[in-house]
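Have a look at the structure that comes next, please.
Left out: one protein chain. Kept in place: all the others.
For clarity, chains are labelled A, B and C in written order, and residue numbers in each chain start from 1.
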Amino acid sequence: MNTTNTTVQTQEPSSRRLVMSMAIAGFISGMIIIAIYMLTFDTIKENKARELRLAVFKVLPHVSHMQKLHFKDNKLVVVKADGMDDEMIFAGYDKDKKFIGYAIQGKAPGFQDTVHVLYGYLSSNSNITGMEILDSRETPGLGDKIFKDMDFVGEFINLPMHKDIKAVKKGTKTHENEIDAITGATISSKVVVKIINQAFKKWSPRLAEQGNEPALELYEAKVNKESQ
Amino acid sequence: MDDLLWIFISTLLVNNFVLAYFLGLCPFLGVSGHLETSFRLGLATTFVLVITALCAWILNTYVLIYAPYLRLISFIVVIASTVQFIEMSIKKLSPALFKSLGIFLPLITTNCAILGLAIFATNRSYDLVEGLVFALGAGAGFTLAMVLMAGIREETEIMDVPVLIRGTAFNLIIAGILSMAFMGFAGLFSST
Amino acid sequence: MKNHQLKKEDPHLLLQSAPLLRQELTTPAAMKDVWIALLPATAASLWFFGLSALLIILTSIAGAILTEWVFTDKEKRRFAISDTSAGLTGLLIALTLPPGLPLWMAFLGGCVSIGLGKVVWGGLGSNIFNPALLGRAFLLGTFPIAMTTWGAAGGPGEFFQIHSSNLALPFMQSQVDAMSAATPLGLMKFEQQGTALWPLFTGNTAGSIGETSALFLLLGGIYLLLRRGIDWRIPAAIFLTAALFSFIMFLTDGDKYPSPLFTLFSGGLLLGAFFMATDPVTSPLTPRGCWIFGIGIGFLVVLIRLFGGLPEGMLYAILLMNAATPLIDRYTQPKIFGRQG
Partner (left out) sequence: MATDVSAYEEMIKGLWRDNPVFVQVLGMCPMLAVTNSAINAVVMGLATFFVLVTSSFLVSSFKQWIPKQVRISLYVIIIATFVTVVDYSILAMLPAIHKELGAFIPLIVANCMILGRQEAFASKHNVKYAVMDAVGMSGGFMIALLALGSVREILGVGALFGVDLFGANFEPWVIMILPPGGFLTLGLLLLFFNWFTERRRQFLIKVADADRMLAVEKVSTEGVKDNG
């Protein structure tokens, strides 16, 4: 506030009062926000973890435990922190904490917006064990068949990944690396295939040699209980 | 590089902020009566969007990783003060520019496209360059939609549109048709 | 229509009031020319797609006329229907529909064309967007599967064979039709498979009922051009731009991108260029504007076809340029005498 203009601003509150009221409001609002954050923190974290776990369990059968791996300095390291980025994948383990396979994420632009895919991969026989669409805005009734059409999703179960997979017109599938595209949603089908091919290319040289996979470090009692 | 082009095209045409995400509808329905005004408002908004993308990135990288719960409130405060700051500096640096853009700046603060941009950029974890391209695309898309809308509205002003239809209902229907026409861009540059 | 022609031929002779008023006198006589010009393509649609095509044309015309009738004032009704513009819109949208489309959808298409394309704007001459294309855009967005399931073209022998999917009950899905096939554009886009030019030219391919036959569309288009019913600049600009753009892409990768002739003769390009883009109400007023308009359509259609997600983009190209028409008009307006500029 300009003090020279006091004659004009006799009615106006001092700047100190303005700052004070803003500060009080900010303080109270901060308290409320932190309170609700603390209150909901555990539930939200658990929800997210459960969602991710369910997706991983879906694409990698027989998995009981999982952990996150981060590709850093040319090797895979186990991470325990929250959050996920493009350089991270999941490793799945069975009841006896023996390594089973990887669950790998990939994304690419689809018909409307970016499509996010998670797929399971067995390095022992280079098979894709399953595919799950994590996020997409494809056209309802058409492009969304990439996750609603179980025939299409089923094609990614035990799909050998010796070379790039290819989406072909429905009914013309002749090779084992081919996928029947969804009629009327060819673009969306091809996007899924493209994402998997790209992610495969990116990750296959990075994965640990067979038998050398990182051991299960995290042991969450909760996971164990749920899976039994 | 490819990705940046796609982010731009996608926000400009396929996922246009106004016509597909419904962001910035207040000015789109309210202030789109005149072509000249709409174009200028579009430019001013683009400018603020780019600045916001920059601010959001700074906040996300340096502040919000420690306090994610302050995201919304800090975005709001930063946007409001940025707009105020821009308004003041334009007024000082270029009175001519202020004359043409100045009156729109307060309007922009209440434009949900700005906050929407910050939130979308965060949700998609864009880095700085991606965020800036995203903001440019969003701004260009907003301007494009505004200008098309204003052209159509000026044209229909002198036609005998039934009185009952005129007004917001009519604007919404035009917007719906535009949005339908933009559906033709679906999948642009994604399938290769 | 004559008034309009004059405007386009020599804008300098015309005094125009500052905000351009569009007072197109669309007389039944001008309408008659368009009907005649559409005859060959309509006849070809009956030849190739049989009774199904006939039923679709009739229902969509019925939908259009009924909507016009319901929404017109009682006194004006007789005039509004007798200028045949509603029927013409109904025919145009029918020609862009696939032969196996359930009839209730064709009826809805006719209704939406008139309702959304004409009635809300205040009637004939006030609309910004081509009504028939709006109807088709609505149907394509609403029933994406039915609108992209194409019946193969048959011959006169199969004239009485109706697609079973035509007869789906209102609001209900159609049964999957056994006679479905892919359009040349679809084959090109998704399978990189070309189609021989001769069937493409005559029209013996799968596709929308009135769009497949380049030959008969050209006949109608030439008739309209000779009768000066349409501005030649618009189709010319569309053909040149589309051919040039697709030729450049063809040169870069001949396996992936189609030849310019394929681009011109496939899909709705010809029907759109002659009969929809040229609609005097929704196209620019000045010659320069018409060139810009046509170039825009030609560019957008190839852009959407080659780089977009959809195999065909003519519909959207015209609608988008319709939206830009007020802007084009504004910036190509002849300068008013006595004003600096």
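Before moving on, here are some points about what is shown:
As a convention for this text, a residue touches a chain if its C-beta (ideal position, glycine included) is under 8 Å from a C-beta of that chain, and two chains touch if they have at least 3 such contacts.
Here the structure is a predicted model, which is why all the values come from computation and not from measurement.
One chain is not displayed; in the complete assembly it touches the shown chains A, B, C.
Annotation: of B:4, B:31, B:54 or B:76, B:76 touches the absent chain (contact as defined above). Contact between subunit C and the absent chain runs through residues 102, 116, 138, 141-144, 146, 168, 171-174.
Against the chain not shown here, subunit B presents residues 19-26, 29, 69, 71-73, 76-77, 80, 110-112, 115-116, 119-120, 123, 164-165, 167-173, 175-177, 179-180, 183. Mapped onto subunit A, the interface with the missing chain covers residues 12-13, 17-18, 21-22, 25-26, 28-29, 32-33, 36-37, 39-40, 43-44, 47-48, 51, 139-142.
We take it that only the chains that are shown with their structure count from here on.
Inter-chain centre distance (subunit A to subunit B, centres taken as mean C-alpha positions): 29 Å.
Centroids built from CA atoms put subunit C at 33 Å from subunit B.
Annotation for subunit A: residues 111, 139, 187 touch two or more other chains.
The residues of subunit C that reach two or more other chains are 309, listed in rising order. Of all residues in subunit C, only 19, 21-22, 116, 120-123, 126, 128-129, 134, 137-138, 141, 300, 303-304, 307-310, 313, 315-317, 319-320, 322-327, 329-330 touch subunit B in the complex they form. Looking at the complex, you find that subunit A touches subunit B at residues 29-30, 33-34, 36-37, 85, 108-114, 139, 187, 190-191. Put simply, subunit B touches subunit C in their complex at residues 35, 147-148, 151-152, 154-162, 165, 170, 173-174, 177-178, 180-191.
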